[in-house]
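Missing here: one protein chain of the complex. Every other protein chain is in place.
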Amino acid sequence: MNAKALVIALLLPLMANAQGFAGLGSDSAGFSVPAPNPTFDFPRDHGPHDDYRIEWWYVTANLRSADGTAYGLQWTLFRSALAPTGGAGWAAPQLWMGHAAVTTPTDHYVSERLARGGIGQAGVTADPFSAWIDDWQMTGDMDALQMTASSPDFTYDMTMTADGPLVFHGDNGFSVKSAAGQASYYYSQPFYDISGTLSLPDGDFAVTGTAWLDREWSSQPLADNQTGWDWFSLSFDDGAKMMGFRLQQTDGQNYTSATWIAPDGTATAFPNGAFTAAPLMTHTTANRDIPVRWHVQLPEKGVNVIVDAINPDAWMTTSVPYWEGPVRVTGSHTGHGYLEMTGYE
Amino acid sequence: MLLTVQDIHKSYATADGPFAVLRGIDLTLGAGETLALTGESGSGKSTLLHLIGGLDTPDRGQIIINGSDIAALDDNGRAHLRRGTVGVVFQQFNLIPSLKVADNIAFQARLANQYDPAWTATLTDRMGLTSQLGKYPEQLSGGQQQRVAIARTLAPKPRLVLADEPTGNLDEGTAAIVMDLMLELVRETGAGLLMVTHSAALAARLGRRLHLRAGQVA
Partner (left out) sequence: MTRATLQALLSHWWRNPLQLFTLLAGLALATALWSGVQAVNAEARASYRAAAATLGEGQYDRLGRRDGQPMDQATYITLRRAGWLVSPVVQGRLNGVRIVGIDPLTAPAGIGPVRLTQGADIADFLVGNGPLFANAATAGRLPDLQITITPDIAPGSAITDIGAAQRLLGKPGQIDSLIVAPVQPRERPDLADIAPQLVRQSAQGGSDIGRLTDSFHLNLTAFGLLSFAVGIFIVNGAIGLAFEQRRPVVRTLRALGLPLRRLIVLMAAELMFFALIAGGVGVMLGYVIAALLLPDVAATLRGLYGADVSGTLQLRPVWWLSGLAIALGGTAIAASGALWKMSRMPLLASAQPRALAMAAGQGAVMQGAAAALLLVIALILALTADGLIAGFALLGALLIGAALALPIILDRVLAATSARAKSITAQWFWADTRQQLPGLSLALMALLLAMAANVGVSTMVSSFRLTFTAFLDQRLASELYVSAQDATQAQAIIAYATPRVDAVLPIQSVETQIAGLQTEVFGARDHRTYRDNWTFLNAAPDLWDTTFAGQTILINEQLSRRANLRIGDTVPLQSQTLTIAGVYGDYGNPIGQALISEDLFAGLYPTVTPQRFGLRMDRSKVGDFVTRMAADIGIPASQTINQAGIKAFSLGVFDRTFTVTTALNVLTLAVAGFAILMSLLTLASMRVPQLAPAWAMGMTRAQLGRLELLRAVLLAMLTASLALPLGLGLAWALLAVVNVAAFGWQLPMYLFPADYARLGLFALIAAALAALWPAWRLARTPPADLLKVFSNER
C-alpha cells in the first residue's frame, strides 16, 4: 500500500469504510471525548481542538452565474491528530487535509492537499480567524469570510457574509451519532450569502448564492456497525433550512438525526427515526451505484420532498473517495442544498 | 617362405571369462601360392586373418612374414607392414568415404611410397574403373566398390594379399567376375594369397585349402 493512501486513510476515519477504522470508534485513549451539555467559547472554539482526534471546517455553497447556471462549491479542511497534542516541527502530530471542488451541471472538478500542522503549511487560528492549507485559505471573522482555493483545473475567490446566527445541532451542539452513544460537537453557520469569481477551464464566471459552514469535532465518530452516511443540508425557498443525516448500519437499520432551522435561526433537534431518507434512483459513477434521487421526509415539519443531484457524477476522486454535490429540492418544499454520501464501496 | 604361422593362440575376453578362438594354428604360404581358409561361421577365420595382417596381436605364437616376426613389432611397425607388405580386402567398408575412387585406389600405395602410376592405371583399367575415377565410393555399386578395394590393395604391389570373403556381399554373377579379376591380378604380381571363403567352389580354385574347426586346423 502506498504511503500516501495510508496517511489519508488515517486522516479520514469518517469517510472511509467504517470497518477499516473500527478502532477509532471504540478506543479514544488519551483523546478527549465529547460530553453532553457543552458550553462553547467563541471565537476560541472556531479554532482547532488538538486534543480531539478529528475535526473539520466544511463549507458547501449553491451558486448561480448571471445566465442562471447552477454551480456547487466545496471548501473543506480536515484535521486529524495522531496524538492529542499540538506542537511545532515536522514531528507535531497534527495532520491536515484540504478538499476543494467545483460542480457544474456537466463537470465536477476536485483537488486535494495534504500537510503537517507543525511547520506552518496548514492550520487554523481562531482570532483572527484563519484556516489554510497551502494557498487555500478562509480568513476574516465568522460573519465575513474571504475564501480561496486553486487547482490545475479551477480557482475560486469568494466573499461570504453571515445573515443569521450560529446553529447548534443535537443537544445544544452535542450531536449523537449512534444508539451506543457515539457523539460529536457539531454546529453550523447556514446563513451565508456568498459571491465571487469561479475560474474554470471554459472561462471565468461571476457567481452568487448561499453557503453553509459546518464545524464538527470528535474522537469517536462512528459505531462499530456503522458503514457510512448520507448527509443533507437543505435550504428551502421559504427561508427555513434543514440538516439531516442517516448513518447506515451493517444490520440494515439506519440511525438518523435532523435539525430544523427556522428562518430566524431557531433550531429544533429531532431524534433517531424522525427524519427519513430513502433512495429512489441510483446512478453508476466511478463503478459504483450511487443514489442520486432521494425521498426525504420530516413529517413533524411537513417535509416530504424529492432531492435530486444537479450533477450525478459529483464523485470526489480524492484519496478516500466519496460523493459530494449540490442538489435541487422539489415537493412539499422547494429549494436547494448539498448532499454528501460515504460508504459506497 | 613368405609367411610362416606357428602355434598361434588367441582368446577374447567375454563376460563369461576368456574365450579361446584360436588354439595353436600352424600354416605356411610361399610367394605365388594361394591358400583358401574355410570353416564354419565363428570358427576364427577372420581372427586369424587379422592377426596375420597385423591388425591385432596374438596371445601366443609366431607370425613370420618375409623372415621377420610381426609379433615383435609395435603399432608403428605393424602400420608399416600393413602399408607396404600386406594388403587386406574385407567383405565390405573397405573404402574411405571422403576420397574419390582415384584417390582411394592410390591411397595405400602412396602411403607406402610405392606408388606406380602405370601399374595403378593398368589396375584401374583391368578392373573397369576408368570411368568411375571421379566418383565417391557411395556413388558406386557394391561390386564396383569391391573392385576399387582390390585395386587399392594391389596398387602397392604387396607381397601378401589377405582377403576376407571379398565377394561375400555380392550376387553370384558379380562375385564370379570380381573373383576372376582378383585371382588373375594376384597371380600376375606373384604375391601370396590367403583367402577366407565359404564357397567350396571358390576354395577349389585356389592352390591349397585349410579348414578351421574349433580354433584348430582340421
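Labels for the chains are A and B, by order of writing; each one numbers its residues from 1.
The definition used in the following text is that a contact is a pair of C-beta atoms (placed from the backbone, for glycine too) under 8 Å apart; a residue touches a chain by one contact, two chains touch by 3 or more.
Computed from a predicted model, the values in this text were never measured in an experiment.
Colleague: Quick one: which of A:V59, A:L73 or A:L114 touches the chain that's been left out?
Modeller: Spelled out, the listed residue whose C-beta touches the missing chain is A:L114.
Colleague: Where the complex has a chain not shown, which of B:G128, B:G142 or B:G168 is the residue touching it?
Modeller: B:G168
Colleague: Which parts of chain B are in contact with the chain that was left out?
Modeller: On the chain B side, contact with the omitted chain comes from 12, 41, 46, 50, 53, 55-56, 75-76, 79-84, 88, 90-99, 103, 106-108, 110-112, 138, 152, 164-165, 168.
Colleague: For chain A, which residues lie in contact with the unshown chain of the complex?
Modeller: Touch set of chain A with respect to the missing chain: 1-4, 6-7, 9-10, 82-83, 89-93, 95, 114-116, 119-121, 132, 134-135, 150-155, 199.
The working rule: only the chains that are shown with their structure count from here on.
Colleague: In whole angstrom, what separates the CA-based centres of chain A and chain B?
Modeller: 113
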